[in-house]
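Pasting in a structure now, in structure tokens, and then I'll have a few things to ask.
Only one protein chain is missing; all other protein chains are in place.
A and B are the chain letters, set down in written order, and residue numbers restart from 1 in every chain.
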Amino acid sequence: MQTTLKVNGKTERLDLDPRTTLLDALREHLHLTGTKKGCDHGQCGACTVIVEGKRINSCLTLAVMHDGDAIKTIEGLGTPGDLHPMQKAFVTHDGYQCGYCTPGQICSAVAVLDELKAGIPSHVSADLDKIAFSRDEIVERMSGNICRCGAYSNIFEAIADVAGEKA
Amino acid sequence: MKPFTYERASTPAEAAAMAAAKPASRFIAGGTNLLDLMKLQIETPQHLIDVNRLDLDRVEPTKDGGLRIGALVRNTDLAANKIVRRDYAVLSRALLAGASGQLRNKATTAGNLLQRTRCPYFYDTTKPCNKRKPGSGCAALGGINRGLAIMGTSEACIATHPSDMAVAMRLLDASVETVSADGATRAIPIADFHQLPGKTPHIETALRPGELITAVTLPAPIEGRHVYRKVRDRASYAFALISVAAIVGPKGQRFAFGGLAHKPWRVEAAEKLSGPDAITASVTLGAKTTPQNAFKIPLLRRTLGAVLAEA
Partner (left out) sequence: MPLKFDTPAGINPIDRQNVIGRPQDRLDGPLKVSGLAPYAYERHDVAPDAAYGVMVGSAIATGRIVHIDAADAEAAPGVIAVVTAANAGPLKKADSHTAKLLAGPEVEHFDQAVALVVAETFEQARDAAKLVRVDYAPGKGRFDLAKEKDGAPLSPDGFAKAASKAGDFEAGFKKAPVKIDQTYSTPDQAHAMMEPHATTARWDGDQLTLWTSNQMIAWSVRDTATTLGIDKSKVRLVSPYVGGGFGSKLWIRADALLAALGAKATGRAVKVALARPQIYNNTTHRPATIQRIRIGADKDGVIDAIGHESWSGDLPGGGAEIAAIQTRQLYGGANRMTAHYLATLDLPEGNAMRAPGEAVGLLALEIAMDELAEKVGVDPVELRIRNDVQYDPEKGPSVPFSSRKLVECLRTGAERFGWDRRNPKPGQMRDGRWLVGMGMAVAFRGAPATKSAARIIVDGKGRVTVETDMTDIGTGSYTILGQTAAEMMGVPLDHVTVNLGDSNFPASSGSGGQWGAASSTAGVYAACVAARAAIAQKAGFNADDADFVDGHVVAGNRRVKLGDAAGPDGVTVVDQIEFGDLSKKFAQATFGAHFVEVGVDVETCEVRIRRMGGAFAAGRILNPKSARSQVIGAMTMGIGAALMEELIVDTRFGYFVNHDMAEYHVPVHADVPHQDVFFVDELDDKATPLKAKGVGELGICGAGAAVANAIYNATGVRLRDYPLTLDKILEGLETA
């Protein structure tokens, strides 16, 4: 099935088995393997990408459902020679170990800061109308990204750094 | 995942007609539960009708002071909606207690109501499950059932409904609007929408084949303190062991519960009682517990106590 995806600003035309998830379209068809398959069932967050400005699990959506959509993956955030501030902060704060959940963590972290700015509430927001940066807010919002190496404490510090907040 | 054909619908009536034309079809919106189950071949549709482009993503006031929520409104957007935050805070709270940020960005209002159980035997196709394969038996009854239902169960099934949002919808007396292939519409009260397992646990809702949810409507807001308290095994990103949705206000109190049954659980008679002991006794009247899940009754009482203290 003909599908057009706008991935990291580039228009990609693919002929896909409708069963192909967005995750597998990225990894197996476009060879953008930075987006990881940790569980393939929406239980870990390693496959997080930003579609039309919102972070989603790319494993639980079909590529054909995203015909025409703009998709941002970790490869589109920055490259080793030109890292996005969030990528840089993960290196500085050692916000990773094995590296496998890392692209998903970073995509989520970038989106989380946007969600805060947009005033989107979370489970821990004391007041649904007053949304501000706090440790509780960040760790709740990041909880859909599992890191078995347990870099959580450092990931928070990386995010706080980018947000211009004290960890 | 079995092979399927795929098409996009552009109007609700067209979607319903497409479904009528192909009996083994399913609607797909967020897809966060359907695709999960299709990968395991627990769901095996031969045809998918993508309803994401239908014009059903608005939240609008109704003329009798309530709110009409389009079927495709994403969980994040519904939780963040200004009117919902102000007038139906328990719904915002319930939505935000569910899943993860990524899943809430994708999951829809209608899809959330249609989530299937998380019972581990339902999820393992090598094991008996009456819900997955009618007549094969219930492995959970004599098996691992710490998280499973204590109310409204049957010999065929002790699964729980996993949704947080649906518990708040039940509390708010929501109504589910649908359209069928012949263009007929109807409104199903949320209390009647989800079914108890009985002898047919594979039949989970009142929807007829091919019937499409178009909206969920809330009556006028209920004044009072809105609380949603979810108790789970880790701090976030986990299904409820139990949950309590409550509104306590000048016109009385009302409660709905998650994690207890095959549907959001509400006992209106209990709402006239006072104190967590009496309310819990009434709500859990007739409970069938196992040694693993009997803790849900004292947990409910204690959680209710905390909710009443907070409200």
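The working rule: a residue touches a chain if its C-beta (ideal position, glycine included) is under 8 Å from a C-beta of that chain, and two chains touch if they have at least 3 such contacts.
Model, not experiment: these values are computed from the prediction.
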Displayed partners of the chain not shown (whole complex): A, B
Residue touching the undisplayed chain, where the options are A:Asp40, A:Glu115 or A:Asp161: A:Asp40
Residue among A:Thr61, A:Ser125 or A:Asn145 touching the omitted chain: A:Asn145
Contact set of chain A toward the excluded chain (per top definition): 17, 19-20, 24, 27-28, 31-41, 43-44, 46, 73-75, 77-80, 83, 87-88, 90-92, 94, 96-103, 106, 124, 135-136, 138-140, 142-156, 167
Those residues of chain B which, in the complete complex, touch the missing chain: 1-3, 39-41, 118, 120-121, 123-124, 126-127, 139, 142-144, 146, 229, 231-239, 241, 295, 298-299, 302-303, 305-306
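In this text, only the chains that are shown with their structure count from here on.
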Residues of chain B defined as touching chain A within the complex: 1, 3-6, 28, 30-32, 35-36, 39, 48, 50, 52, 76, 79-80, 85-86, 89, 92-93, 96-97, 99-103, 105-106, 235-237
Residue ranges of chain A touching chain B (in the complex, touch as defined): 1, 17-19, 21, 40-42, 45, 48, 54-57, 60-62, 64-65, 108, 111-112, 115, 118-123, 125, 128-129, 139-141, 143-146
